[in-house]
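Below you will find the structure I want to go over with you.
What you see is the complex with one protein chain gone and the rest in place.
Showing chain A:
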Amino acid sequence: MVISLGFEGSANKLGIGIVKDGEVLSNCRKTYITPPGEGFLPRETAKHHQSNIISLLEEAFIISNLKPEEIDVVCFTKGPGIGAPLASVAVVARTVAQLWNKPLIPVNHCIAHIEMGRLITSSDNPTVLYVSGGNTQVIAYSGNHYRIFGETIDIAVGNCLDRFARVLKLSNDPSPGYNIEQMAKKGLKYHKLPYVVKGMDVSFSGILSYIEEKAQSLLSSGEYTPEDLCFSLQETLFAMLIETTERAMSHCKSKEVLIVGGVGCNERLQEMMKIMCDERGAILYATDERFCIDNGVMIAHTGALMYKSGYKTTWEDTFCTQRFRTDEVEVTWRP
């Protein structure tokens, strides 16, 4: 039995979670929310994490009804992510690990999303679509590595949605993507946007430039409403994602899909994926916002898997890094 404490703070979400052998004991999160029209910047985000992490840690212990000495292992996000927030959280993880004399495990953020999705949905060997504000990857497991079949060659899908939300001055609470989703539900009229699939890869930056440039004139002429544009953007971006996921499935002869990452809780994306899966006789696995959006539990769970498979960290290895590819990690806990 391993009780694991996980720290996550690679972007604007600060999360702390405690798990005991796959059972979630606490899952606390605090999100740094900026005013409409603005994104979050490294310095301010780090400041937010620094000023909230101790009280969030206390909250995690109160909810789980545990004491620090009952923890077996401390885990934190090694990367990928934004430098300043990552470092702020890593410092706290290193400190408590030393204070309580516990082993410290550095975890890859992307792998943590996948492992959390597999745990919650009990899916065995799915093709994974990982979509968030910073990542867009189609992943399949083979030979002890999560291999990237296709990915974005520029910005992430969530980044594209968030930045369009800024153009429309939508609220960032609870997240810009959520507000785009609600607007899109009321959209009716489809405006054709560029559709960019390059082999297995996708590209979003051109679509964003296009709609950023056109938005004002389309709206002021009264031809389209903001809802229509949100709808058109979502339909286009998601169709690209489903298409590449389907190609990966067809290539790997896979019958399961798992959607993870913050954009993964978008219901329209899940619905589109479900239709595709039904057509192919495949099964869709998805989770809700508690586990889709960055959280501490996923770090704790993945760290526990690494710890149980015999992973040992030297003190020099407990750094964090902005760049850390999904396919770099050797997966020692899966056959």
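Rule of thumb we're sticking to: contacts are C-beta pairs under 8 Å (C-beta built on N, C-alpha and C of every residue); 3 or more make two chains touch, one makes a residue touch a chain; residues count from 1.
Just so it is clear, contacts and distances are computed from a predicted model.
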| item | value |
| --- | --- |
| Complex member absent from the view - protein name from UniProt, among "BHLH domain-containing protein", "non-specific serine/threonine protein kinase", "Elongation factor 1-beta" or "GINS subunit domain-containing protein" | "non-specific serine/threonine protein kinase" |
| Residue among A:M273, A:A286, A:M306 or A:V331 touching the omitted chain | A:M273 |
| Full-complex contact with the absent chain, from A:P35, A:G199, A:G222 or A:G310 | A:G199 |
| Residue touching the undisplayed chain, where the options are A:K20, A:R147 or A:K308 | A:R147 |
| Residues of chain A (touch criterion as defined above) contacting the omitted chain | 8, 10-11, 77, 80-82, 109-110, 132-135, 142, 147, 149, 151, 153, 156, 190, 192, 195, 197-201, 235-236, 239, 242-243, 246-247, 249-251, 271-273, 275-276, 279, 294, 322-325 |
